[in-house]
Each structure stands twice: as structure tokens, then as C-alpha cells.
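All protein chains but one are shown in place.
Lettered A, B and C in written order, each chain numbered from 1.
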Amino acid sequence: MSAATIVSLPDQSTARIPKMNFLTKENGLLSWLLTGDHKRIATLYLISISFFFFVGGSLAGLIRLELLTPQTSLMAADTYNKVFTMHGVIMVFLFLVPSVPATIGNFVIPMMVGARDLALPKINLLSWYLYIIAGFMVIYTMAAGGVDTGWTFTSPLSTHYLNTHVISTGLAIFVAGFSSIFTGLNFIVTIHKMRAPGMTWFRLPLFVWSNYAASILMVLGTPVLAITLVLVVLERTVHIGVFDPAYGGDPILFQHLFWFYSHPAVYIMILPGMGVISEVVSTFSRKRVFGYTAVAFSSVAIAVFGFFVWAHHMFIMGISNYAALVFSLLTMLVAVPSAIKIFNWAFTLYKGSITFETPMLYAFGFMGLFTIGGMTGVFLGATGTDIHLTETYFIVAHFHFVMVGGMLMAFLSGIHFWWPKWTGRMYPEKISQLAAIVTFIGFNFTFFPQFILGTLGMPRRYAAYPPEFQALNVFSTAGATILGVGYLLPILYLTWSLRYGAVAGNNPWQATGLEWQTQSPPLTENFPEIPIVDHEAYDYEWLERQQEKEVASVG
Amino acid sequence: MSEQNQPKEHDQEHHIVSPVTYGAILLALLIFTGLTVWASYIDLGAWQIAPGLTLFWNPVVALAIACTKMTLVVLFFMHVKYSRKLTKLTVASGFFVFIVLIGMTMTDYFTRAWGRW
Amino acid sequence: MDHISPVLWQFLQKWLTHFALFPPEASKIAPQMDALYFFMVLVSLVGLTLVVLLIVGFSILYSKTRHPHAVQIEGSTILEATWTIIPLGLFLIMFVWGALLYFRIYTPPANAMNIYVVGKQWMWKVEHPGGQHEINALHVPTGRPVQLTIISQDVFHSFSIPAFRVKREAIPGRYTTVWFEATTPGTYHLFCTQYCGTNHSQMIGDVVVMNPDDFRKWLDSSTSGDSLAQDGERLFASLSCNACHNTRPDARGPSLANVYNSRLTLSTGETITADEAYLRQAILNPSQHITQGYAPIMPTYQGQVSEEGVIALVEYIKNLDSDYRVQQTLNTTDLVPESAGGKPVAGAKAPAAEKEVKP
Partner (left out) sequence: MSDSTSTANGAVVEVHHEHPPYQRHHFESVDQQFDATNFAMWLFLLTEIMFFGGLFTSYLIMRNWYYPAFVEASHQLNIGWGTANTAVLIVSSFTMAMGVWSAEMRKKGMLILFLSLTWLLGMAFLGIKSIEYTEKWEKFHVPGLHWSDSSFLNPASDPEVYSEYHDKPLAPDMAAKTEMYFFLYFAMTGMHALHMIIGISILTFMIIRARQGAYTTGHVTYVENFGLYWHFVDIVWIFLFPLLYLISRY
């Protein structure tokens, strides 16, 4: 592996990080807290998101520890309920939804389209503040005693039967929702209006396409969740509302409104991750993404179809059988674009010149795990098998394969991929490859047994379970330990690399994106001169010609 | 996907709607408001499409008038008539998703009794 | 191994003896469900293998050491079409197959024996028509379709029997149904799978499948005296339902004899089948289902009758095939109202302006 690498670093004895870059432009806390620079906001987001990821991750650790034994041995049932609720809320709303878009997307999209910043820098900063407010509200909720509704807030449990902190959590998600709306809105405007001269839609990197698709979902889906939570909060405070059957409401209506957002939310989470994979697979196989247009349009197709499938979360909930039929059919349709993407990535490797740096390893992990996650989604989308498998550990395994196996792998892949651009320094390659492999192994150990548990019928959200399920739970917990190590490693070596990493130079990966054609870390204005784009995305021949020209002009 | 961000001739100067148009629209909106109130006092009857499925004309008329008013506001007050395609597409997609939310939720409610008739 | 760690050894042993990939198939639908499940597993395995083979194969063939210069390829419409159409076809097969199962599981046959299930935080109450009550347990016979009519008293619960491959949400305020036909005697898990609050994981129980003979014996031995319908009859009298719902010509409510499964015409002109769900609604929200020809004067019994009480009433009304029983109920209590100035009209259900609804 080490023999074949595309990494090209400048001569370390002379190379320096450019003195003038977005990190050093201004100093002082205030210059960060009042910044309009998308790269600084992305950095703020990265730090805060990592924090919440580790809070959520620790809660996951507690859950797995509790499930080591069939009895409620570590914590009482209500504590367990609070722990998994907080795990869900934090991971979904404070990590997965903003993870790739608000950090990596924020950082690279303006550069990819050749702009100086996002279209609305102040709104971008506002979005981060809203995120932080939401974060504080969640932390307040935890400190004040937590909430145990599950992240789905099912009415009438949430509206009537619990006296934990539903309101503060609901409002936190409301605020986080607006943070996500503003990010999405900003992306759409930027992608439409801020592209550099010559940057046509079909010259955009696929990462931009997939974030564009996710942004549509954010802008149109999130407000429905917001109003739903407002109605839940109202129902709790004035004791009348549209959800609780005791007041004449319909709890199924809550589910409709909730899942109208929360199913597309799954695509909000996964689509940007898919964008990362497109970038990484192309770069490390030195090839244009196979079937560029198909991949681009499949992103949009997922976004559009994503709005029509929400009731597949409700097949057993007493919705009309005929409605279930329609939603199941549409679910099958939305599964197809994902399959298209997987095969296109696989065929991007064909006749490439592949190297196996860390981002690529994570990307391979993504492709394998996402295939499993996606296929098991079809099990749940088919109405018949859904009856048996839903609300069991099968569903837990399924969405963790998509969210953790898919999204988190993509997030880590992207972080490693753009780390040199972000900080100007390389991460240590060997140990990070190890981390990628450890993560992959740990992940499979953790979540694969859960498919079997689910098929056997073990329900989700159980603090205690029948003893015959213990063996598989022990496996799962053991795997989670490995997985935990896999997640801790990057924190350590990435921090280390901030100071001791090799100087990366402009374009260590020899990648084609516009963001790689500027210095690392970039200037606050991104480009000294707005680039004029005259080539397709992933045009490695253009890159070679470019470099020849540079060598010639220097010589 | 045609629009680009290079300045193009046709939207260099964006269209300024004349006050006369605004006045006419205002008048139309007020007339429609009167119309909808007046219509609500008349029993317009119902259309029995099928047993158990009846369409009452009063709410239909009220909503049709509301939609007309909305269209006038969107087209003229909000300048969508004179805007570029992207804006039109944005407005259209907004209403499309709105209809999806209501319509597809209703598919559940209206078909729950099926098979039990 | 056992000298290294006896605990681990014990554990492994336990695991090996208990290891299963699938729950037992104890109902008629289970093998059918599993057939689709296996088909899906097969498709997934083939798909996964294909993806892994492609990735690993290309990684070996086209690694930089072997293949230093990439060959740029635009894409291939034929390939795109292939991996659009083949997955789509497979998914559509799964859709149709799944839908067939879904409709089968959620459409109970007419001859099914009905058992009521009430979910509440945090227990399952099962009520057999014969008056046998069970908590966190369900006894059913083999070889007979059993329909469960499920309702929740508070929050969402979900009645799940993995061995039967059936599951149905218990919804507050609405009956849902599911059915199965057990095949293999034994004891199986019963779970609440919808998160329902603190003791969600304690809301579990046993489904006991018995031979028809054993089941009959069990029914006889665990009867509490009155059948569900008899309970309902008593409740019917104590709530003075018979004050209006009698067969007198001046009755303010419609007669309830044979009302179950009949087609009713409502005051809105709609027609509706008087199934269990309708009967329940008519007791709790009477003014929403006014039978044509009766005035909306029935009070609601929301909050006055428990879900079990409603079930008893529904069961009573279902079994009411003549008015004789209502008359008897009438005579055994002192709740008979004076025929308050009503003019006797021939034909009990002739449209009179001030009649009331209640099935």
C-alpha cells in the first residue's frame, strides 16, 4: 500500500503553512464568534458537533453496557429510557442532521462552486448559534432530569402520560430545526446563485449535488416537524390538542406529521454522506465518477421521492391498508436510486488506478455497510415482512447500518479527506488506516447480531429482555467496545496532527475539485481571484495539464 | 437548470409594476372578499359523488375564491408574474409539497373505511 | 476452555444450545412470512456479494501498483439501465409479495374466534368471550383462526408474537385487529414492541398454544362465572341503556337486536357497517354516528365505562339476536321509565323527529 500512493506533499524541509489563511486572518475569541467566514463557522460546527457526538456516543456506551445482562442491572428502567432517548435526540438532531452539511459542506461547498462565501454569511452564523442554543437546551434537559419519550415523541405518551422534560427537548429540537433550515437554505441559494463563471450544473462536484438534494429536504421538511413539536408543547400546556384521543384528537395524525419530516430526515442525513463518497472514490481511483449524471439525478430522485414514503413507519399503526400499499410501493421506488449509486461507485473503480488511503478505506466501509443497510430497508418497506420486523432490533440494526455504517463512515472519510485542506497538515496515515479498519470490524460486531436479535423478535427500547437473547447482546456490547476505540483514535491523532502533521501543500491528493486548487488552509476569500471553470468535475487530465503548465511556468 | 449567475440582459433591470396594476388588484381582492362572504350565506348544495362521499359546494367555492386571491397576490404583489423561471419553480414546488403533505395524509384517512363498507 | 473461565464457558455453552437465527414457526402464516424473508435475505446476499466482489476485484485488478494509469470512462447507459431495472423488478416482487401477506394478516376470516386484548401501562389484559380473563398471557387453541381485537387504554402499545410473525399496534381510542392460526402447541413470547413508558420492557407475557381439547379444558377450568356478554348485559342494565334502547314503539333509541354487522344509514346519509369499532364509537361518541331517524340525545359514556366495560357491552350487543333479552333486562331492574307522553306509533323504527341513536 505504501508503495502505491497518490499523496504528493511539498518538500517538508522548506514547506510552510501559508502565513495568511482563514485561521490566522484575525485573532481573538470575538473574531471567531462574530465571523461570517464559512470556513470558520464550519470549524465551530466541527468542534461543537464532535462534542455532542461524544456525549451521544457515551450514552450509547451506557445502553450497550446495560444490555450486557438480561436484567436491569446497571440502571433502572426509567433511567435506561432516558438514556436511549437522549442518545437518539442528540445523535439525530445534534449530530447526524448537521454533521456533513454543516461542517464539511459548509467548509467546501463555497469553494467547490467557486464562491468567496456562502450567499448569506450572517444567516450561516445564526444557524450555528441556533445549533448551540439547541445544544444548551438539550444539556439543560439532561441536567434537569432528562426526558423519556424516545426520540419519536409518540403522542399520547409525550403529550399526556409523561412528566419529564418534554417541553424543553421539544423546543430544543424546534430551534435545532431552524438551524438546519438556515443551513439548507443557504446551500440552495449558494449553489444556484454563487457559482463561478463556467461552473455549470453538470460541472459541479457530486458532493454539491447531494448536498443540494439534502437541502431541499431540510427546507421543506423541517418546518413540519417544528409545527408538530409546537402542537405537542401546546397540548402539554393547555391540555387540549389534536393528537391525544382523550381530547378527541388523533395520535396517528401526530405520526403522519412527525414522519413527514423524520423520514426525509434520513435522507438529509445520508445524502451528504453519499456526496463525500463520490468525491473520495473518484479521487483515489483517479477516475471520473462512473455515470456522473445518473449519480447526480439519483440524489435529486431520492430527495423528491423521499417526500412520498413517510407512512412506511406506520404500517402496523392502524393506518388504512390501502394507504400502506401506496406508501410501500413508493418506498420500493426510493430504494432504486440508492442501488444506482452503489453500483456507480463500484464501477468508478473499474480501470482506475486505486490507492488505499484512509478516506478510501472508510468509503469502502460505507459501500459495504450501506448496501446491507439499504437492503434491510427493503425488508421493512415491504408491508408483509414489516409486520414481523418493525419495532424490533432488526430496525435498530437497519438504521444503524445506514446512519452509523453509512453516514458516520462517510463523515470520517470526509474529515480525513479534507483535513489537509482544513488545517494545512496531514493526519498520520498508518494509524488512521488502522482506525478505519477497527471501526469497520467493531461496527459489524456491534450491529450485525442485532439483525438476528430482531428476527428472533427482541423488541427495541427494552431495558430488560428474556435471557435467551443474552449471547447476541454480549457480542453486540463487545463490538461496541471495539467501535468506541475506533472513534476515539481519530480524536487523538487528528489533534496530534494539528501540530505535528506533515505540511500538506495545496493538493496532497491530486484531486480536481476547485477547493484543492487554492492554498491550504485557504484564504478567508477562498481564492485570490475567482476561478473561471472550463472543465468537467473529476477531470484528471485537466489537472495534469494544469500541473504541467505550472511546472513549465516555474521552470 | 438553465439560469446561471452571470449577469444576463433580461434581468438586469427588474420589472417595476405600475401602481395602476396594484390598484386594480386591490380592487379585485376586495371584491373577492365580499364575494366569499356573500357566497357563504347561500346554500350551494352538495354533489353526492357516491354513497358516503359527498362534495359540499360551499367550502369548495370558498377555497376556490381564496386560491384566486392567493394567485393574484402571488403573481402581482409578489411579482412572480415578472420573475424568472427559478422563482416560479420555487413557488410551484412549495405548493406541490404542501399538497403532498395534505393529500397523502388524507389518503390514509379516506381509505380507512375501505373494505368495511 | 472451562479452566480458563468457567463463566465464559457456561455462557458459550448456553449460547450454542440456544442459538437460533429465526424464531419458531408456530402459526400458519409464519412459514409464508419466512419464505418472503428468505427470499429477501437471498437477494440481499447476492447483491452484497456482487458489490463486495466488484469492490475487491477492482481494487486488486486496478490498484495503482498494477494499473498506474487510470482509463477515463464516461459511463454506460446499458449498465445504468441494468442496475436500475433489475433492482426495481426485485423490489416490486417484494412489494407485491409483502402486500399479499399484509392483507392476509390484517384481514381476519369471518369464522375466526374473537378474543379481546386491552393494553395498558404496563400489562396486557386478555378477555375471552367466555369471560376468562388473563393478564400478560394468551391461551389459544391450534387449528382455529383467532382474531384479536386490540385496544389500548392509555398510550400506544404493540401486541407482538414473534413465533406467529404477527404484530399489531394497540391504539388508544380505536380497535385494531389481527388474526392468526396457531399450529404448534407450546409457549411463546408475547411482547409489547411499541415504547410505552417506564416499564415498557416488563410488558411481556406468554402465548400458550394448546390442542383444542386442552384448550377446552383450560377454558372450563378458568372461567370466572359470567361470560363477557353477561357482564355486558349487567352493565347495560346498570347504565340504563335499556331506557332508550328497547323495543317499545316509543323508544328513543334504535333497537339493538341483530344490529351487529348490519348496515346502518346515518343521519348524514352515509351508510356504515356496525362492526365492533362502530359499536365502540357509538357508545363513547354517540353524536358522531346518529342513526337516521333518531335525535342526537344520547349522552357520551366517555370516562364512565372502562375499556373492559366497553368490550363487555360490545360483546353483549354482538350476541343480541332478539329483543327478548333486552326486555328481560328491562324487567329485572327497576330502571323502567314511564312511557313519558310518547305516542305509540306502529312500526318501531318509523322516522320520528326526536329519536336517539345508539346501536
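One rule holds in what follows: contacts are C-beta pairs under 8 Å (C-beta built on N, C-alpha and C of every residue); 3 or more make two chains touch, one makes a residue touch a chain.
The shown structure was predicted, so the numbers you read here are calculated from the model rather than taken from an experiment.
Enquirer: Can you list the shown chains that the absent chain is in touch with?
Expert: Within the full complex, the chain not displayed touches A, B, C.
Enquirer: For the chain left out of this view, which of C:Q153, C:T183, C:S255 or C:Q302 touches it?
Expert: Of the candidates C:Q153, C:T183, C:S255 or C:Q302, C:Q302 is in touch with the missing chain.
Enquirer: Considering the whole complex, which of A:S179, A:S210, A:T228 or A:S413 touches the chain not shown?
Expert: A:T228
Enquirer: What is the set of chain A residues that contact the non-displayed chain in the whole complex?
Expert: Per the touch rule, chain A residues meeting the hidden chain are 8, 10-11, 15-16, 18, 20, 115-117, 119-121, 123, 181, 185-186, 188-190, 192-194, 219-224, 226-228, 230-231, 234, 237-242, 247-250, 253, 256-257, 260, 503, 505-507, 518-519, 523, 525, 528-530, 547, 550-551, 554.
Enquirer: For the chain that got dropped from the picture, name the residues of chain B it touches.
Expert: Where chain B meets the chain not shown: residues 5, 7, 11-12, 14, 16-19, 22-23, 25-26, 29-30, 33-34, 36-37, 40-43, 58-59, 62-63, 65-66, 69-70, 73-74, 76-79, 86-87, 90-91, 93-95, 97-98, 101-102, 105-106, 109.
Enquirer: Please identify, in ascending order, the residues of chain C that touch the omitted chain?
Expert: The missing chain touches chain C at positions 284-288, 296-300, 302.
Keep this in mind: only the chains that are shown with their structure count from here on.
Enquirer: What is the distance in Å between the mean C-alpha positions of chain B and chain C?
Expert: Chain centroid spacing, chain B to chain C, equals 41 Å.
Enquirer: Do you know which chain B residues sit against two or more other chains?
Expert: In chain B, residues 115 touch at least two other chains, as defined above.
Enquirer: Two or more other chains touching the same residue: where does that happen in chain C?
Expert: Residue numbers touching two or more other chains: 107.
Enquirer: Would you mind writing out the residues of chain B in touch with chain A in their complex?
Expert: Residues 1, 3-6, 86, 93-94, 97, 100-101, 104-105, 107-112, 114-115 of chain B touch chain A in their complex.
Enquirer: If we count contacts the way the header does, which residues on chain A are in touch with chain C in the complex?
Expert: 3-6, 72, 77-78, 81, 148, 150, 152, 154, 156-157, 160-162, 245-246, 251-252, 285-288, 290-294, 315-318, 321, 324-325, 328-329, 332-333, 335-336, 339-340, 342-344, 346-347, 349-356, 364, 367-368, 371-372, 375-376, 378-379, 381-388, 390-392, 452, 455-457, 459-466, 468, 470-471, 474, 540-541
Enquirer: Help me check something: in the complex, which residues belonging to chain A touch chain B?
Expert: Where chain A meets chain B, its residues are 192-195, 197, 200-201, 220, 224, 252-253, 256-257, 260, 307-308, 310-311, 319-323, 326-327.
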